[in-house]
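Removed: one protein chain of the complex. Kept in place: all other protein chains.
And now, chain A:
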Amino acid sequence: MDRVVPQAVPLGQMEVFQALQRLHMTVFSQSVSPCGKFLAAGNNYGQIAIFSLSAALSSEAKEESKKPVVTFQAHDGPVYSMVSTDRQLVSAGDGEVKAWLWAEILKKGSKELWRCQPPYRTSLEVPEINSLLLVPKENSLILAGGDCQLHTMDLETGAFTRALRGHTDYIHCLALRERSPEVLSGGEDGAVRLWDLRTAKEVQTIEVYKHEECSRPHNGRWIGCLATDSDWMVCGGGPALTLWHLRSSTPTTIFPMRAPQKHVTFYQDLILSAGQGPCVNQWQLSGELKAQVPGSSPGLLSLSLNQQPAAPECKVLTAAGNSCRVDVFTNLGYRAFSLSF
């Protein structure tokens, strides 16, 4: 593992403070640029760093290639979620959504393209935004987080069109079911709710913790991660990681992972998940653990697969979490190297 090498330089006040900051950094979110060559990562200090994947993956990569090309202060609070449209990078954290132009972002001192705040109910505390979801058909963005609602924002006009209520506790994650189109949301209240975007109504609710096979009361009932593949959905968090058949709302496969999972995604015929513990887990749909590949952070919060067609040489899996490093897996079998803030 390429951890930070102890410095021989005597540490003054500044160096000690920076070292402590790096030790306590958490990378919450990642997003790949539309051209596929850059990766944006957002951390708990509100900074976004842009890494050049093409430089880091090239054969002449040096140590500097694993450092960010540019780092800027995006938000006052942590950057919990980021998505990329075909021109913009949208980031959200402490209650605000901001967008940045990918073309401009590499220049130092770039300013956000726009920023806005969804209409919140409470005014005592600004709720965080935990998850962003792009709905390409409608050209809209769905935000969900601390105020227990899903807000829809039209990307062209910037107006907030809908507010879907139903969760009783804050929302962790969102997933899009392209066909219908439906949105799935999982929250702290332990339920996965399906919403129909045209009617703006909740069509289905799955209370995961009520199913005995997957519930784990000692971890809690919260749903930390969601992924969906038309008829199937996989979710995890406090309860065990489970594959559900949506139409019948039945759990079909339970993945035997003790640690709560914070991110899950479908990839080809596998399910990749990550959470507490340093490994990225690869599961077969039947429930068997195919591989566990260790990363460099003690816990992972975000996985990102670079499947942009424009840059096939940068097709990598990147994982980030409770450290200042983003692990890059060129091949799902092992960790190639780590980018670091």
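One rule holds in what follows: a contact is a pair of C-beta atoms (placed from the backbone, for glycine too) under 8 Å apart; a residue touches a chain by one contact, two chains touch by 3 or more; residues count from 1.
Following the convention adopted for this analysis, contacts and distances are computed from a predicted model.
Chemist: Of the candidate names "THO complex subunit 5", "ER membrane protein complex subunit 10", "Hemoglobin subunit rho" or "Presenilin", which one corresponds to the UniProt protein name of the undepicted chain?
Modeler: Protein name of the absent chain (UniProt record): "THO complex subunit 5".
Chemist: One chain is left out of this view; which of A:F38, A:Y170 or A:W244 touches it in the full complex?
Modeler: Within the whole complex, the residue contacting the unshown chain is A:Y170.
Chemist: Give the residue, chosen from A:F38, A:F51, A:Y80 or A:F266, that touches the chain omitted from the document.
Modeler: Residue touching the absent chain, from the options given: A:Y80.
Chemist: Considering the complete complex, identify which of A:T26, A:S185, A:Q282 or A:N306 is in touch with the unshown chain.
Modeler: Result: among the candidates, A:T26 touches the missing chain.
Chemist: Have a look at A:H151, A:R177 or A:K262 and name the one touching the chain we're not showing.
Modeler: Residue touching the absent chain, from the options given: A:K262.
Chemist: Even though one chain is hidden, which residues of chain A still touch it in the full complex?
Modeler: Touching the chain left out of view, chain A contributes residues 3-13, 16-17, 19-24, 26, 28, 77-78, 80, 124-125, 128, 130, 146, 170, 172, 188, 217-218, 220, 222, 224, 262, 276-277, 298-299, 301, 322.
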